[in-house]
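Removed: one protein chain of the complex. Kept in place: all other protein chains.
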């Protein structure tokens, strides 16, 4: 099985390879009557688009989205919303089949799993797939107008001081190296009561959503790993009349259910695997070769990760809003 | 919706409240012909049982499991395996309905979600539910005999030196306070190729499985959050002939698919929320009250978390083994 | 995979073998706050209980249900509702392992699928499993108090005249033979708008639910197969002001969505496969033998099917009510 759908009631299915003719998605389960046009989706796609600065991949993709179904006279109809983006700058010829497995990439594991793969630019494993998560997230936001979602890079290469990042990235680019990053996402306006108590805890669904983003290797809610270092008395969020809390160590979730406070998730992006510094590897025939990335690549893939994290959080919250009102009315 | 099932093909459904008559589970999708008896499951249940040392809850529960279906003459039949444990030490009278919402617990959020709840010992939100995850995990292990899974506490209250833990826990117990912990789980023997590329990435399913355990607030694979602080050149796992790797920063997973290396996941448990130090709170009527735990409680809930993490990892890996052979044959 | 769960949001999972210690189920996704006690469930179980007349199996089972979770002080809590019935009259010794495959039963196909099976009284394939569908259906009815569901046998052995059935069944019993039957179920009070337009059409979900009942080989909505013999002008249901319809050839569903009229489904039960007339068969070793049923059995399994059809219809409608309000609010 090759699970390319996500969500319980509000579901996103994505398809497409990096250098195929197009990428696309289907959003199913969307409530009817919501105002939706291509400009709304485009606005979010533009935020993650490559080629917009020296710190992101130079691939030139207009990423012009088309909405192909599920909308009539500017409103969602409740039927599936299909969206598509053509791959304009696809250069399949740039990717020879006997290229080395790029360490840290999915080249080796796709071959191990499927016995064959589309080698062009990472194929299905390319971060290009995340464009369609952003498109799906744009629709999800319409389902939860009461919620405000904002994600930002809060750490690059272990450095939290934003003013130092530009120099670090310049150095990394010059050295052909890359940096990891931490993205923090805050969702405000979520009422108390969304979530599920056991296997679809809001923490679990949010973590899974973000761990499914390319290059993500960790996720934490509220204090997260920091909570493992605290005492119970330090980590306690006192509750006051009116269900006001003195603090938010819980990151807005207890028992898998939202508390009404801001939901806070932090996501760890590993450094871009594609670097100009050679790394020993093998090719599909098992021969030892050196993997080295040519041309320009993102010196920090996490920078483009923030809009994707926002989208995944929006998708999870929209889904849980519908789940909650399904059970509670 | 109130999702109490877990898994794609190999599915665990659990039920039961802390102070109801029993807790139980159903394991569906298990291959037929596997040797299974109650003693096998009991062995794992005994590892997480409360009342076994001064550092875990003193509740006296024999946790004697009964297998009620799906096994014939000592072998699984492919039909659902129901297991049940009676709640022997249930003391419903100990739990008044007008008790304060315990900060960090699910008391407040369950009321917010459902409008009512079983207040006895945390009801469904009690860590007692994890016994059935352990039972399900015992069955999962039979599906993946090629895999060895071992989890252990690697940090308590931020301290990695094991020799200091006993004194720390004695202090916490004396002060009525508690500590968080980090549990690390290593699975060896997983062949390359298990997992799914996009929304059920092995990292994502493992993280969700562990984030669904009570008190867990973070999960990371391989270097995890550490990878966000590394350079690409430092984080690269060079590959050698025979698909041997020089290192395992990836924690055994790239592109959501296993590499054949050890799978490494680390899980952050927050400190036990039930402490003897009073915390301001409210009750169900909204009145300001002090929440204070009486009697003994776990000074570090993470200690009993290790067998639960093992079980969840076993469930995910068994599921992905079946998914993989479904698609690949 | 061995799918023992049913439903999208309101889900029933059943477990248990005919001659194991017990059978049981878990109802997940039930809204909180509904009044539920064991007497309510028992009332429906008593309707399908064996041993109550000469026309149904003589097995003596009190079928006393216990509700083990998900209910607190007489109300559902939103957490999973586990129910269990002990197998009191289990007689595993009556079922030798080298018995012939009973034609029409699942004996042969279970062995083909799983390589082994519990041979005692049909094991998991026994109609005893339907008791738990009835228990689940009793809970489902609480979710849809606006709906009235009633099923009845409308045909036995092709005969629609009720007054002839008793003599026919006496003859069949004397001859060691059996009859098939048609059960019709009518659900009134379903508002217009429940259902889904494409792959979970209300017709499709109802048909699947009923086709999953033991011995069922056909299902039809409204005119059903009769519609295939009508002209469009005869089959048209004219609509009047106030969304009143002149007729109900559609059986209350168009485009997979309820019209507000009565939902009508008819279900075909094949004749009981267990008969005293010998039928050539083989045993597990492949040897040719004669299959012949000893002792008494149901001369018409469809008679006990009506309460099961009601239960399945209730489960589907409850599920679609929750699905609908999840999407529409």
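Letters A, B and C mark the chains as written, and numbering starts fresh at 1 in each.
Quick note on the criterion: a residue touches a chain if its C-beta (ideal position, glycine included) is under 8 Å from a C-beta of that chain, and two chains touch if they have at least 3 such contacts.
Note that this is a predicted model, so its numbers are computed, not measured.
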item: Residue in contact with the excluded chain [from C:19, C:124 or C:141]; value: C:124
item: Option from C:28, C:220 or C:310 whose C-beta touches the chain left out; value: C:220
item: Touch criterion as defined above, residue of A:21, A:191, A:286 or A:329 at the omitted chain; value: A:21
item: Positions on subunit C contacted by the hidden chain, ascending; value: 1-6, 8-9, 14, 101, 103-106, 108-110, 112-115, 124-125, 129, 155, 157-158, 172, 177-182, 191-201, 203-205, 207-209, 211-212, 216-225, 227-243, 246, 249-251, 253-260, 268-275, 277, 279-282, 286-288, 302, 323-324, 326-328
item: Contact set of subunit A toward the excluded chain (per top definition); value: 1-5, 9, 11, 13-17, 20-24, 26, 28-30, 32-33, 66, 68-70, 72, 75, 77-82, 113-118, 123-124, 322, 326
item: Residues of subunit B (touch criterion as defined above) contacting the omitted chain; value: 9, 29-32, 78-79, 197, 322-323, 325-329
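FYI, only the chains that are shown with their structure count from here on.
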item: Rounded Å distance, subunit A centre to subunit C centre (Cα mean); value: 44
item: CA centroid of subunit B to CA centroid of subunit C, Å; value: 36
item: Per-residue multi-chain contacts in subunit A, two or more chains; value: 9, 197, 323, 326-328
